[in-house]
Structures are given as structure tokens and as C-alpha cells.
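I have a structure I would like to understand better, so I am pasting it below and will then ask my questions one at a time.
For this view, one protein chain was removed and the others were kept in their places.
Naming follows writing order (A, B and C), and every chain is counted from residue 1.
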Amino acid sequence: MTALPWIDVVGYWLGIFLTFSVLSFLYKDNPFYKLVEHLFIGVSVGYLIVLQYGDNIEPKVIDAIFGGDLDGVWLGLRIVALVLVLMMFAKVVSRRWAWLGRYPLAFVVAFYAGLQVNAMAQAELGAQIKFAASSIDAPKVDLNAAPAEALTSLPGSSPAVAAKLVAERARQPFTSVDDAATRPSLTDLERADLAAARGHLIGLDARAAVGPGERDAFGLVSNLLLLLATLASLVYFYFSVAHRGPIGAVSRFGVWILMIGFGAAFGLTVLGRISLAIGRAYDVLGRTVAPEDAARIHAPWASLASIALIAGGLTIWELRQRRVQPVPPPGADGQS
Amino acid sequence: MAAEHWSERLQRFDRRWIFLIMGLAVVVPLFVPLNLPTRPDPMTKAAYNTVEALPEGARVFVSIDLDPSATPELEPFYRAVILHLKRKRARLVFATTWYAAPPLVNRYLRETVDRAIAPPGAEGYDGAPDRAYQRNVDYVYLGFRDGRSAIIQAFGSDLRGAFDGRADDGTPLDRIPMMQGLNKLADFDLVVLVSAGSPGAKEYVQYVGTRNRLPMVAACTAVSTADLAPYVQTGQLLGLVGGMAGAAGYERLVGKPGAGTAGADVLNIGTMVVILAIVFGNVVYFAGRAHRRRGGRS
Amino acid sequence: MSARLVVALVVALVGAQVGAAAAQPGAGSAVVVPIDELSPLGPPPAQPAPPAPPAPAPAAAPILAGVTDVQVVAPANDDGRHLDVSFTRAADVAAEVATVIVRRRHGTPGAPPRYPPLVADGAWAPSFAGPTPPPLAALAAGVTIGPWTVAAVLVGGETSFTDQVAPGHDYEYVVAEVLLDHGVPVAASAAEAIGPRRPEAALVHTGRLGYLAIVALIASLIAWYVRRARTAKDLYIRSLPGVEAIEDAVGRSTEMGRPVLYVTGLEDIQNIQTIASLLVLGHVAEKTATYDTDLTVANYYPLTMVVAEEVVRQGYANAGRPDAHRPERCLFITAEQFAFAAGVSGIILRDRPATNIYLGCFYGESLLLAETGFVTGAVQIAGTAELTQLPFFITACDYTLIGEELYAASAYLTKEPTLLANLKAADAFKIVAMVFIVVSVIAATGGWFDLGGKVFP
Partner (left out) sequence: MKKTVPLILGMVFGAYALAEFYLPHHAVAGLSDELRSWAAILSAAAFILGGLNILQVTWPKIRRREDDWGYKVVLLGGAAVMLAVGLPWHKLGDPPRAPTVARTAGGAGPGATVIVTVPDDVTYTVGTVVGPGTGAPIAIAVEPGPVAIKLSKRLAGYRPLTTTVDVAAGDTVTVGGEPPILWGRDGRVFTWIYDHVFGPANATMFSLLAFFVASAAFRAFRARSIEAALLLTAAIIMLIGRAPFGGAISSVFPDLAQWLLDVPQNGGRRAIMMGAAIGAIATGLRVIVGIERSHLGSE
């Protein structure tokens, strides 16, 4: 494998420098950050125009109309699109013709509005009503009768495990969940998974039984709570009545539900955000490139150099700021 | 003016200290790992089982919808699932709907598909080895198409048309044997979504998954986990791998620890920092309130 | 080419032996033509074909049991481009027996044989086997044999197949079982022919009528309330703090002499949240025009910018100050998420708006914007239906419009009865939905019937 060309080595150094320049934003708004900000915006705009040209203008307009990819009615329709574009540009030519620009806008807004109405009706409203409208009953899966899919869906299970359970129960019906989870044909790993998934609240024992007609009490309660939570939160979004008295009480409960939900979502997010920082750390430490490249890039040294450069630059900048403006007005330090 | 109460001073506590601590929390563990065990959550297990249940040589559509900012969360899963698919000899078709993705996807393909991820005798890995795939024979990269939800609908109805009948390298799809009979998403045995946001897993579920009852598993950023979890409950997604922690779990299931597992440690420390920040914030708040109750000025 | 011809002939001869005594020479000489047709299909074989394929136990090529009860029908709710082919396979059919479905357009000129050559006299006709490596490349969907086209080769034991065809024509189908030995076809059953059948496009998608019902119901509710709004004096609507905050915030900016920043979200016009945001922008622009406060609109997509500009111009016109409108304050930043976040953060830190309004569709950058705005001490009002971002707006902004409140905002800001009627209609539908949910939950839990599943298949 050949050595990484020097121009790419420099590229990695640049990337590391830009990374720390952006991070300097945590200290406060400063020249290094401004530099990256504007560079980034500029590059992204160029990038976008290039992609828009290559993915839409070239195939859909140039090739389609002038390249002869379309003909007959379709060509005519496509030319209409071109006319709409020209109308949109009318205002650049002269304010007097700006009103022409409303034709394309009227089309695009109304067209998408129409599409969205159905998409919402189907994927959001219809689907959610359907889920909310399903049974709140929580029967346990009968290990001795349930089909393989049902067994697969059990905690700690898998298609392989389900198949083995089916075979085992054919040989001899299960007498208990423990019996099922410890049959000989299961591998140690599978047994371990099942054992780890045991539990009477939401674990295997709550979901599975060896006879028909058993119910998962906690699951039942949860489903009921889920239903009530949905309805109460819907009441919160009810605009036509003042939220006082019983309605007020219900919508208050709805708000609590929403808040729990938001808290949970926030908690989930934190992990994701931290992983992003990890990703940056990996990069500036040169852990995301092939070893032979890392040997040429010396990312850690490049990082130290960047930090030193930026720290020095910031110090000089701060000193000059002080001289220019001894007392910064309150709240005017762009720290974020 | 009396000396201000300590809680009041802390009220105006400069949050940049928190930034500093968080910074250390991220960097230090990378040098001093804790190696805490990871435990795959049910949705990750479901995703793994779905892939595991594929027949040999199954035909799988992989949509890589991400940009560089999401790679830390999604790349570990991507590498794990590709190894998983390759050792099941799945035939892969790649595409992306993110304009920022193509350069990344090309790199991924070079690193994970064109060459073996876990060749026989790879250290720290005792699973079945995979092999280098040959483009347009074992896998096809269709490339990028813009158009957000609209283009995803197009995939559902006419995949070839959406890509003008050509692979990314210009090869006509009709000339690629493995593409025979693959005209729309419903023709695949599984759809794998590596999805950093919109358009992504949600759009796939909304615009094609629900309509065509596609078997789909998705990996998403930890944020979107809450957003997509209901789809797993309702079976619209057969599995969901949420963020780096989920990826760590998937890596464990596949048996090849990678960046996800390593990052899991940092997640621990970072999470503790956030929790401490919350606790600290409340201490300050209640101390201040008690102080005011006692008639302290503020 | 000549090399391939030789190969083809060799294959043909071997195949002829393979294909049991029955394979008449005609089939053999017919070789060349199909090979020609095959050549554009699939890549040329990596190495030239070996002189003879491993001929597996020739004489004993069994005559297979064919399929029975072949049905070809247009699928339900179809777009007129598909035909469902279904059939029954013989019991105990071996695993390596695949089902081949071939199709031809009815009345194709120059297609006399009732059956395609592949099943001449019920034995596998070598003329079709093609170059041996790759084994099945010759016998795959899309391959043409004279007038016939292979629609599918089902190796998984499926007993049905949905074929995609050109609309508006009649099609004939032939279904035969094919014995594969190491992927090489060695024998075929007698074929079942059926047709002609014509694909039919359904008039209405019956599976979606439930959703149509939703839309129709909401539409009629709106219509009804709009008519009622004309007569009824006052339509009570509870106050929304977030919306009132918008009005106050504009005033506050005026007092402080600082601009108002309005961000229209990170989706293009195709997202209805963006449309809702732009509708609110109209009213905000009207207010800023009346108070003579600067309004900066940051847009993620140029098309959104174009619409926003039009909307703002209209707002200034409504306020009677069309002259005060400055188009260049409707900015296109960039359509790259974090470059956009960087740019807007820059505006927040350097223009120091006294009010930041984020309405529309937001993603990961929401907290970046909100935290930066917090540092400058601006009043921040956010509104989105993006569930993942609501927590951040709730924690970091002063007011947050949650989900439906975003769509309601424009109605709130113009106290027009027609718009308020919309909220009434939405509320009425919520009642309907809740009743529906409760009823069907009871019904489903009791195990009587699954209403939800019926209405929304």
C-alpha cells in the first residue's frame, strides 16, 4: 500500500486546525471561529449548487429538454416547468414583473400542501389512531402452542431459539418457563440470553407462559396507561374550551405525560451528542484513518500545534480587544 | 451591600467550566479505558436476529443516509452490519438520499465491501470470516438521488427508473446479473437503513415501508431512537439500533468489537458529567431558594 | 463472435444428449438465434466456456410433474402495470426444481408455437440452456426467447408471482417446472399455458378510503365551522402563551431598538411545517412593519427564501408600508445543516436581535441556536412538530409551540373568524378521533372486532 500523498497529509492537518477553530467558539465568538464559519458556509453553498446542477438541472432540464430525453406530451410538460422557472426569475429582471413569480410559488406550495395532507393522513394520523385503537389486552405467549414468530418476539429469543423451542415442545411439552429456557438443545449463549431476559415485570416470565389464557398484569396496566396518556395529551391540545375544572385536571395530566416524554427524549439525546464529541476526538487523534496513513499524519502533534496556534492567537486578540475597548458592555462578550 | 450568598455567586457560575469538564470527560477515557460491559438492548437484538435469519445469498438494499457529522454514531453499526451481511454472503445494493453522503459512501465501500473486514485470522474476532466483494457482481452501488421523500417513494415503485437504469459507475443495471428481478424495494429480502435523520428511516417507513410491508431494520442516531421506537413496536421496523450504545451492542452480537465498544466508555463518563451538572444545578437552586426564604437579599 | 458460436453449438450438442432422446434436432439448430439474443444480457463469461459442461447423469433426466391450476389476474388496487401469476405445485417437488414463468404479448406476429421452445416435448430444450457458465444467467428474468420473455425463475418454492408488464396489452403466460442440477437446467416439465389476460388499473385505491374519510371529514368540518363563523358572534379559543409572546416580543424589540430574527426551519416548502411557519411570518412581518422594527428572515432553502420574501412583502403591504420592505433582509444562508447553524449563530451574536423566533421543522441544530440565543439574552420563541427537537426548545427557549400549536399560530395571530373556524374544526375532529379510539379499544379488547384495523388496513 502506497504512502499518502503530502497534499492529503496537509489536508488532514487543515481538518484538525478547523476542528479546534470551531471548538474555540466554546470560549467565545472569535476570529478563528468566524473564519471557519464563513469558509464553511461558502464551501457548502458551492457544494450545494454543484449537486443541484448535477442532480436536477442537468438531467431534468438540459438533458430532458435539449438532450432529447423526452418527447411528445412529456416534453411539453417539462417545458412548462422551464417557463415556471423563468417566471420565478422575473423579479430579478424587473420589479414590474415580480408578480409573475407568484405563479410558480402558487403551484409548488399548493402541490406540496396537497401531497402532505395525504401523507399526514396516512403515516401520522391514520397510523397513530390505528395503533392507539388496538387492544390493550396483554395475553402471555403460550410456549406450548404459539407459532415460531410469536416465540421469536419474546425477550432474549431469536429465530434460532424459536425453532429449537418448537422442536423441543414437540418432543415434550414445557412444564414451566424455566424448563423451556434450559432445554438441552439450546446453546450456552442462547441460555444465557434467555436467563438475562427473565423477569416478571417486563421480562420473559411476564411475556411467556406454558398454558393458554394467562395475562401479563403489568403489560395490561402499561397499555391502559398508554391509552390514558394519549387521550389526556390530546385533551391538552384542545383549544375550544378553557382548561379549568375537570378538563383542566385532565390536560394537566396530559402536560405531565408530555414533560416525562420530553425528559426521556432529552436523556436519549445526550448520549448521541456525546458520541459526536467522541467522533471528533477520534479524528484529531488520528484514530479514524488507516494505520499507515496515521503514521504519516501525526495527528496528535498536529492537534497540539493547532491548539498552541489558536491559544496564542486568542491571547493576542484579547489583548488588542482590551486596548480598543477597556470595559465590554454587559452581555456583549460573545461567549456561548 | 452585604457579601452575596454562595448560592447567588453560583447562580452566575460561568458555564464554560462545564464545557471544560465535559471536554476532559470525552478525552481522558480514550487514554484510560474502563472497559465496562455493554448489553444489547431488545431493539438492537431484534435487528441482529432479523439479519441473522436471512437466507444465504439474500438480496439486501442498504440505504446510507448520513453526513460526516453522524458518522461516530452510525459508522460502527454500518461496519458491524456489513460484516454480518457479508458473512451471510448477502448480495448488497447500496444507495443514498443525502447529498453529503456520496464521498463518504465511496470511502465506506472501498474500506468495507471491496476488501474483507474480518479476513480469516483477524485478531479479536472468532466469527466466520468475510471476503472482498466485487463491484457489480456481489454488490451494486446505485449512487445518490436527491428529492427527499419523493425519491424514496420512487424507490418503492421503480428503483431502476429512479437511477435512470444505471449504477453509479455507469454500468447499465440490465447487464448486472445480481440486479435481475430487483425492480423495486419490495423485491429485496431486507432493507437496511443507516439513517442520520431526514430523509431516512422515518420517510422509508412512511412512504414505502408501510405501503409495501417491507422488511426493514434501521440504525439511527440516539436522538431519533425515541422517534422511531414506536415503529418497532408496531412492526413497521423489524429492529432498531440506536446511537453508539446500540452500535456497541450490535458489535458485541456480531462478535467484532470496534469504535462503538470503545466509545461506550466515554459515554459513561460523559453521561455522569451531565447528571452531576443537573444535580449541581438543583443544589444551587434550592440553596438559593432557602436563602431567600430566610430573608436573604437577592 | 465465432468463438461464442462454437461454444453455443457444443453446448447445444451436449445439451441435446442431456435433454433426453426427445429433444429433436430442430431445437439443436435453433441454438444460434437465442444465443445471439442472449449475448447483450449479463456480462460476457469471465473465461470462455469449457468445451463441455459437466453433463450430470444424462439419460436419467426425469420428466417432472408440471404445475396445475395456473391463474393470472390483475392485482387489487393495481396501477394497471401488473399481473398476478399463481399456480399449484405438485406435492413432494424436489428442492432443486425451480418454476419458470414466461410471458409473451398476445398476438405477437411470428410467434406460431403455442409453447416456447424451452419445454419442447416436455423435455428441457438445450437450445435454451445457453452458455453453461454462468449457470442460470441464461435462465433469468428478462431473458427473451423469440417472442417470449422469462418473467421469473422462482427457486424459493413460491407459488405466486407479480409480474410487471406494459399497460394496455394482453399477455399469455406459460409456467413450467425446471430441474436444476448444480444450477444447470437439465429437464423441464410439461408447461401450463394460460391467457390472454390484460392488466387492469383500479379506479380507486380501496385500501386508502379510510384516509380519504379522515381528510373528507376534516374538510367538511372546516366548511361547516366557516359557515357558522360568519353568523356566530364569538368563537372561544383558549389563549396560547407562546403566540401572545410573539406579539409582545416584537414590541420589546422595538423598545430596545434591536431587530427580530425569524428562522423558517430546515425543510423546503415541501414540508407543511415550513408552510405553516411562512404563514406566521406574514403576520410577524405585518407587526414589525407597523412598529417599524427590522426583521431578519434566515432561510435554509432558496425556494423558501423566495416565498418568505413574497410573504414579507405582503405583510408590509398589509401594514400600509410597502416602501419599508427590504428584500435583502430575507437571507438565504445555506442549505447545509451545520453551516446554517454556524451562520445563524453568527447573526445572533453579531446583530444581537432582541427576539429570536424559530418556527418550522428543526433538527440537531435546534439547541445550538437556542443556547447561542440564550447567551445574548434574547427572548426566544420556538415552535415545531419535530418530536426529537421539542425537548431542547422547551429547555432552552422562553416559549415553545408544541406540534399542533405551530399550525394554530397563524389562525391565532389573525383573529379572522374563518381561520378560528379551522381550530374549531380540528378540535371537533379530535373528539371524533378520541371517541373512535375508545370505542375500538373496547371492541378490540373484548375481542369482538378490530375497528382500527378495518378502517386503516
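Following the convention adopted for this analysis, a contact is a pair of C-beta atoms (placed from the backbone, for glycine too) under 8 Å apart; a residue touches a chain by one contact, two chains touch by 3 or more.
For clarity, every value in this text was computed on a predicted model and none was experimentally measured.
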item	value
Chain not shown, its touching partners among those shown	A, B, C
Contact partner of the left-out chain, one of A:G42, A:P147, A:G211 or A:G248	A:G42
Contact residue for the chain not shown (choose from C:T144, C:T162 or C:Q314)	C:Q314
Contact partner of the left-out chain, one of B:I18, B:A58 or B:A128	B:I18
Absent-chain contact - pick from A:I57, A:A145, A:A192 or A:A308	A:I57
Residues of chain B in contact with the chain not shown	15, 18-19, 21-23, 26, 36-39, 41-42, 67-72, 100, 102-103, 106-107, 110, 132, 146-147, 150, 154, 157, 222, 225-227, 229-230, 233, 245, 248, 264-265, 267-268, 270-275, 277-278, 280-282, 285-286
Chain C residues that touch the omitted chain in the full complex	3, 44-48, 77-81, 167, 201-205, 208-209, 211-212, 214-215, 218-219, 222, 226, 268-270, 272-273, 275-276, 278-279, 282, 301-303, 305-307, 310-311, 313-315, 317-318, 322, 328, 330-332, 335-339, 341-342, 350, 364-365, 367-368, 370-371, 374, 385, 387, 390, 392, 394-396, 402-408, 410, 418-419, 422, 425-426, 429-430, 433
Interface with the unshown chain - residue positions in chain A	1-2, 5, 7-8, 11-12, 14-16, 18-19, 22-23, 25-26, 34-58, 60-61, 74, 77-78, 80-82, 84-85, 88-89, 92, 99, 102-118, 120-122, 124-125, 128-129, 131-132, 196, 199, 201-203, 222, 225-234, 236-237, 254-271, 273-274, 276-277, 279-280, 283
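Convention: only the chains that are shown with their structure count from here on.
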item	value
Chain pair, most C-beta pairs within the contact cut-off	A-C
Geometric centre distance via CA averages, chain B-chain A, whole Å	9
Two or more partner chains touched - positions in chain A	47-48, 122, 127, 131, 265, 269, 335
Residue numbers of chain C (touch at least two other chains)	270, 336, 338, 387-388
List of chain C residues in touch with chain B within their complex	40-43, 134, 137, 140-142, 152, 164, 267-268, 270, 336-338, 363-364, 387-388
Residues of chain A that touch chain C when the two form their complex	25, 29, 34, 36-37, 40-41, 43-45, 47-48, 88, 101-102, 105, 108-109, 112-113, 115-118, 120-122, 125-127, 129-137, 227, 230-231, 234, 237-243, 258, 262-263, 265-266, 269, 331, 334-336
For the chain A and chain B complex, residues of the former touching the latter	26-27, 47-48, 51-52, 55-56, 59, 119, 122-124, 127, 131, 152, 155-160, 193, 196, 261, 264-265, 268-282, 285, 287-288, 335
